[in-house]
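Every protein chain but one is kept in place in this view of the complex.
Note that the chains take the letters A and B in the order they are written out, and that residue 1 is the start of every chain.
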Amino acid sequence: MPHTIRDLAAALGAEAAGNLDLIIARAAEPQAAGPQDLALATSPAYAEGLAKGQARAALLWPGADWQGLGLEAAIFAPRSRLAMAGLSRMLDAGPEIAQGVHALTDIHPTAVIGEGASIAAFVVIGRGVTIGPRARIASHVSVSEGATIGCDALLMQGVKIGSHVTIGDRFIGQPGCVIGGDGFSFVTPEKSGVEEIRATLGQREEIREQAWTRIHSLGAVTLGDDVEVGANATIDKGTIRDTIIGRGTKIDNLVHLGHNVQVGEDCLICGQVGVAGSTRIGNRVVLAGQCGVSDNIFVGDDVIAGGSTKIFTNVPAGRVILGNPAVKMETQVEINKALRRLPRLAATVAELQKTVSKL
Amino acid sequence: MPHTIRDLAAALGAEAAGNLDLIIARAAEPQAAGPQDLALATSPAYAEGLAKGQARAALLWPGADWQGLGLEAAIFAPRSRLAMAGLSRMLDAGPEIAQGVHALTDIHPTAVIGEGASIAAFVVIGRGVTIGPRARIASHVSVSEGATIGCDALLMQGVKIGSHVTIGDRFIGQPGCVIGGDGFSFVTPEKSGVEEIRATLGQREEIREQAWTRIHSLGAVTLGDDVEVGANATIDKGTIRDTIIGRGTKIDNLVHLGHNVQVGEDCLICGQVGVAGSTRIGNRVVLAGQCGVSDNIFVGDDVIAGGSTKIFTNVPAGRVILGNPAVKMETQVEINKALRRLPRLAATVAELQKTVSKL
Partner (left out) sequence: MPHTIRDLAAALGAEAAGNLDLIIARAAEPQAAGPQDLALATSPAYAEGLAKGQARAALLWPGADWQGLGLEAAIFAPRSRLAMAGLSRMLDAGPEIAQGVHALTDIHPTAVIGEGASIAAFVVIGRGVTIGPRARIASHVSVSEGATIGCDALLMQGVKIGSHVTIGDRFIGQPGCVIGGDGFSFVTPEKSGVEEIRATLGQREEIREQAWTRIHSLGAVTLGDDVEVGANATIDKGTIRDTIIGRGTKIDNLVHLGHNVQVGEDCLICGQVGVAGSTRIGNRVVLAGQCGVSDNIFVGDDVIAGGSTKIFTNVPAGRVILGNPAVKMETQVEINKALRRLPRLAATVAELQKTVSKL
């Protein structure tokens, strides 16, 4: 997707200098940049790399001496990651999916596909499905009966959308994600050991044989606008009502969201996070990689949880947490320091005991 | 799947009252229930919701005044989750897969498919496969050569059954699960660093370059009757004998069970649990979400492990455990309390040291 420096700068709302008609085909790291690449040199640390590469133009830090760096043109980025977002969108050609519907597909005659859709080979679309305009649907995708997807959807290879799932506009599904598997919900005829120990925190009276009866998922999943779901992530259907993910929330690879979970708007749910059934997550919550959240609890707005934080109880809005079990991040940092010295502390106490007993 | 109140109550073995001929099409939360829905109001807390909704019938707590709640009919549930299991089964229409075999499939002529099967588009079934009566196989499923699946199987979209896998009756495979990938088993020509530190708990004599040679998986996987496997979960083949999952065991999304693992009957293995190679898990074991179990150990019958418990050593039958590394749940609860006070404890000990040294 080639663009002039002028067009790129205008799209980014950024200042530019030099030959604004220079045409850029790709972005590249400074030392690897060729003559048609825009080198990404967003801090002075990259100046050396620029000298090694062959870039004629670069994305530079504000105030950089682009001529001194041997460039013909430059764009200046006050907030470089934000500029990267705009640049990468413009330079991304997107997946190659031919316009129209491939012959080797299985699309139910009642399905309504919006204008301008591209549907690749071996796609299956069920009865009564509605898909908005300009959808791009890669190979091996299935969209089951009664599902609805908004406009400008991008469903990558092997995405599986379950029956009666509702998805907003501009959805992106990475390869292999599953939206709308059945919830994991089972019950025993009598009170199970799990129910018992939840009440007693670990005590069991009598251990009985128990087999599991399935609770079917009659609900589905509802995703708001601008949601993205990562590769091989899974979001289960609700039992009665839908599992709900709010507008603008981004979900990474291999995340698991259980039945009846509610996630608010503009959250970031990073790789391999798991959220158990019926838990509610507020707006703008960030769960770093491998976090776990127990079932039936509430995580307030604007909570940020560091990597591998395990959340067993409600978390008030705005809290920054870390650890297993989760505590305030600053507390966990203190605990971690003390933990490293714990064997020494134990030895000190043993010494003290001896000394004191002599006294 | 509409039913009368009479039929629903009979199927649940529950008492009912009022107009038993009322027809119910769906279940709903009380406040969202329409006139053809059965409102699920299994405790007095839901009475307010009932008043807001339009339900004419409800599943109620024992002794509820259904007429006072403005209902025409009611079913009474002494154990509400168990009633939900029965209700949800009756009201679940199940996935829409047309009877018979879709034209766009690749089914080996030697494969034997039982009576009444429904096989969707783009399904692949290999040489010598046997699938029992009434199987429902959704799109993009593959069942490889020599595999055997019992009666009433439900294989959702993109399920992958490996060669020579054996599966019992009433199997449910959620979308994208993989039963029978190869085990992760590699060996170095000389003793590897991993073997060394296992013996020494962390000490290494000399670090040598080492490359990994693959041990192929010659075994397969055997699943008992009534097993369910979650979306994108993976169960690996055994090296020589089969990896084995017992009757009635339920496995959640994104679970990983390594080669040669043996899991007993009626277990619950929750989301994102991982069990490393050659470990044995007893009967009725519950591993909550994100638990991890080391290789070559044994977890006894009726063990319950709380969320994110990491199990490195054998666990005796009946124990309730929590934490990383796993200890008795009640011990972990005490440790967690003490941990939060650990920085203070360290300060106290430092004070004591000063005081005692003065004495």
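A few comments on the model shown:
Criterion: a residue touches a chain if its C-beta (ideal position, glycine included) is under 8 Å from a C-beta of that chain, and two chains touch if they have at least 3 such contacts.
Note that the coordinates shown come from a computational prediction; the quantities given were computed from them, not determined experimentally.
When the whole complex is considered, the residue among B:Arg6, B:Arg26 or B:Arg241 that touches the unshown chain is B:Arg241. Between the chain not shown and the residues A:Leu50, A:Ala135 or A:Met156, the one that touches is A:Met156. Although one chain is not drawn, its touching partners on chain B can still be listed: residues 104, 106, 122, 124, 126-127, 140, 142, 144-145, 158, 160, 162-163, 176, 178, 181-182, 184, 186-190, 193-194, 197, 201-204, 207, 209-218, 232, 234, 236, 239-241, 254, 256, 258, 272, 274, 276, 290, 292, 294, 310, 312, 324-325, 327, 331, 334-335, 337-339, 341-342, 345, 348-349, 352, 355-356, 359.
What chain A contributes to its contact with the hidden chain is residues 26-29, 32, 40, 79, 81-82, 84-86, 88-89, 91-92, 95-96, 102, 104, 120-122, 138-140, 156-158, 172, 174-176, 228, 230-232, 248, 250, 252-254, 266, 268, 270-272, 284, 286, 288-290, 302, 304, 307-308, 318, 320, 322-324, 328-330, 333, 336, 339-340, 342-343, 345-346, 349, 352-353, 356, 359.
By definition in this document, only the chains that are shown with their structure count from here on.
Between chain A and chain B the centroid-to-centroid distance comes to 23 Å (mean Cα coordinates, whole Å).
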